[in-house]
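Removed: one protein chain of the complex. Kept in place: all other protein chains.
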C-alpha cells in the first residue's frame, strides 16, 4: 500500500478589489471579488513542505491588484488575463482557474453610486497550455411568478400528501452559468442578452414544473445566442404556501401566502446543443 | 432582597407573508417580514407559568395572515392596523410594536417579478392606549462616493498612524429611520421623497467626515419634509484602502482599492428639529 | 425651526485581535472581537466637518492592538482599560463603551487548539468621568429540552388555532447579559458560575412557558450571585413541530419533529433585585 496525492489545487480566494477610473469628469467603478485556484506540480509541498514551486497566495492577491491598475474591462477579459498569466509565468502551474463575481453599481452622480442589488455577474476562466475556457453567469437573480404556474400529474406513493394545483406561486433564486464556444465574444452584449432571455422565458413560459421552466430558460438562451454552447442552472424552489384561513371564517383565493425558508426543492439542470465543442476543462 | 421582573416583551418575529392582488390582469405583490412585540401585564407567566393573559405568538402570526387578506396597502398602515388591534383587543396588552420590512419587487410581466435588490423599506409602529407612533425607514441602501470625500485635521496621539487624505472613497450601508410627527401622512410619497433626499445629499455634499455626510443627509430630509420630526441613522464606514503598488514599480493614483470587511467604523447619529413633538414611545 | 444634532456616537467596530502568550512551553490564546463607541463633544464634525476633536476609528483600532500587547487578562478588565483610556485621554470623549466578544478555544496540544463552538463570552464596559459600568454576558448558547415543557391555558380569540400541549420541545438560543453591582469582581469565577446556573435552571425548571423558564434562569443567577445586580435575556423560541404521520398510517408519540426557522417567538425579559444600584449608563 502506498499513500498517494490525488487531485489538488490552491489559491487566493475572495480578493475584493474596487477599481475607479477617473479619466473624465464622470468616474467609472468596477467592484470585483476575485478567487484564484492553481493546479500543477505541487506534490513536493504536500509531501515534504518544499515550497520551491509554490506561488504564494499572497502573490496571487498582489497580482490581482497590479493587473487591476491597467483597467478591468469586462470581467471575462480580466479573468482571462489573470488565468493566462499564471499558466504562462510559472512552469509549475498547469491549470489556472479565475472566478470573478462583479457587484454592479448604479450611478447617482458623477462620482456617487448606489448598489444595484443582490444580483452578481459571474465569470470563470480556466487556462492551461492547451486552451482557455470561459464560463459566464449570473447569481442571486431572485424571481417570482404569481400566475402561470401549475404542478400536478406527479407520481404518488404512500408518502405523498401534496395536493395538486393549477395555480401556485413560483419563486426562485436563479444561478445560471453558461459556457462559451470560444473566446471571441462581445461579453457585455452577450451577458445583457442572456440575462434578458432568461427573465423573459421565466416570465412568459407557462410552467407545469420548475424543471420545465429551467429548461425553457436555457433553451431560449441557446436558440438565440450561438456563442453559448451550454447553460447550467440551479434553481431552489422557494415554496410559498397558501395560508389556510378557514379557521377564521375566511376564504383564501390564492392571495395570502407564507414564504417558507427550509426545506426547499432544488432543481439543477444542463441544457446544451448537439453540435458544440466539448466542455474540456471549463467547469 | 426581593427578585423583581423588570422590562419585558414578547411576540412573533419574522412572519414572512406574501400578498398577491389579482384584481386586474396585472397582479400586485407585497412581500413583508413582520415582527411583533407585546408588553403589558405579563408578570404571571414569568413567575408562575399562568398564561391566562398571554396572547400566543402563534395567534399573532395568524393575525398577520388574516389581516393580510384584507390587503396590505402601505406598510405603515398595515403595521398600525396590527398594533392597534393587539392593544384594543386584549386588556393585558399595554403596548404593541409592529416592525415590518418590505422587500420590493420590480415587474417584468403581468404576473412575474424580479427582486429589486437588497434594500428594504421599513416601518415600526408602536401603539398604546395613549397614542400611536410611526417610524419609517430604509435599510441596506449601499452607497459609495469615489470623489468628494476627505478626512484630515483629526486628533493625533501616540497611537495615530492614519495618514490624512483629501481624496478617499466613502462607502457605507445606510440604515436610516425617521419618526413622523403624526399619522396623517401620505406614506408612499414621503418614503420616496426621503429616499431621494438621502441619496441626493450623500452624492452632492462634499464630505470632510462621515459624520458630516450623515448630518447633511438627515438635515436635507428635515428641511424638505415637515412631516418628519427626527431622523436616526447608522452608517458603517466600509473602508477602501488604496493598494500600495510601489513594490511593483507602479503608481496608484487612487484608482486601485482593497475593500476591507472588518474592522469598520460605525457612525450613528440623530438629527431633529427644536419644534417637534417628543418621541414618546416611538423608538 | 432649527435643525439640531441629537444623540450620536461613533467608533471602530469588530477589531478582531488574537493574542498569544508564549511565556511557558504551553501557549495561551485569547481571541477577541472588540467594538468601541465614543460619545462626547462631536457636534463640530457633524455640522462643519471640523475633526479637531475626533479620535479616528483607525486610532481606536491601533489602541486595541497596543493594549493587547500588555496582555488581555479577563475581557471585563481589558474592556475597562480601553474604555477608561479613551475617557481619560481625550477631553472631547464623555463616554466610551467597549464591547468584547470572546471566542473560546480548547487546547489539543501545547500550541494547538480547536474552537469550542458557537458560544461567545461577552463583556460591555461603559466609562464616563462619573463611573464605570460592567455588563457581562453569554451569546449563542443553544439549548433544548425534550421533556418538562408545557404550554396551555393561554388567551384564545378568533385567530387562535394553536393546540394546547403538556409535552413539547423547548429550544432556544440564549442571549443573557448581566450587570454587575460593582467592578471588584472575580470575572472568571463569576462568568463560569452564571453560565452553570443558567444551564441548570433551564434544564431543571419544569416549564409552563418560555417566559417562566427565562425568569427562573435569571432568578437563579440573582439568588446565588450577589455581585450581579440585573440579568437581561433574549430567547427566541425555536419551534419544533411534531410531524403529522397519520397520512402514512403511523403514530407520532412526540418523537419526530420538524425544526422551523421562521417565524419564531422572541421572549425578552429583565430580572433584577429591589436593592441594587441604578443601572446608570450600563446599557
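Which chain is which? They are A, B and C, in the order written, and residues in each are numbered from 1.
By definition in this document, a residue touches a chain if its C-beta (ideal position, glycine included) is under 8 Å from a C-beta of that chain, and two chains touch if they have at least 3 such contacts.
What you see is a predicted model, and the numbers here were worked out from it, not measured in a lab.
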In the full complex, displayed partners of the excluded chain: A, B, C
Touching residue (missing chain; options A:11, A:117 or A:137): A:11
Absent chain, residues of chain B that touch it: 158-159, 161, 247-249, 261-262
Those residues of chain C which, in the complete complex, touch the missing chain: 15-22, 27, 29, 31, 62, 65-66, 68-69, 105, 108-119, 141-148, 169, 199-200, 202-204, 240, 243, 245, 247-248, 250, 252-261
Residues from chain A at the interface with the omitted partner, ascending: 1-16, 35, 37, 42, 45-59, 61-63, 66, 89-90, 92, 151-157, 159-162, 207-212, 214-215, 219, 222-223, 230, 232, 236-237, 262-275
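The rule is simple: only the chains that are shown with their structure count from here on.
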Interface sides of chain A and chain B: same vs different residues, half threshold: same
Chain whose average C-alpha position is farthest from chain B's own: A
Inter-centroid spacing, chain C versus chain B (mean Cα positions, whole Å): 23
Centroid distance [mean C-alpha coordinates] between chain B and chain A, Å: 31
Residues of chain A engaged with two or more neighbouring chains: 247-248, 261
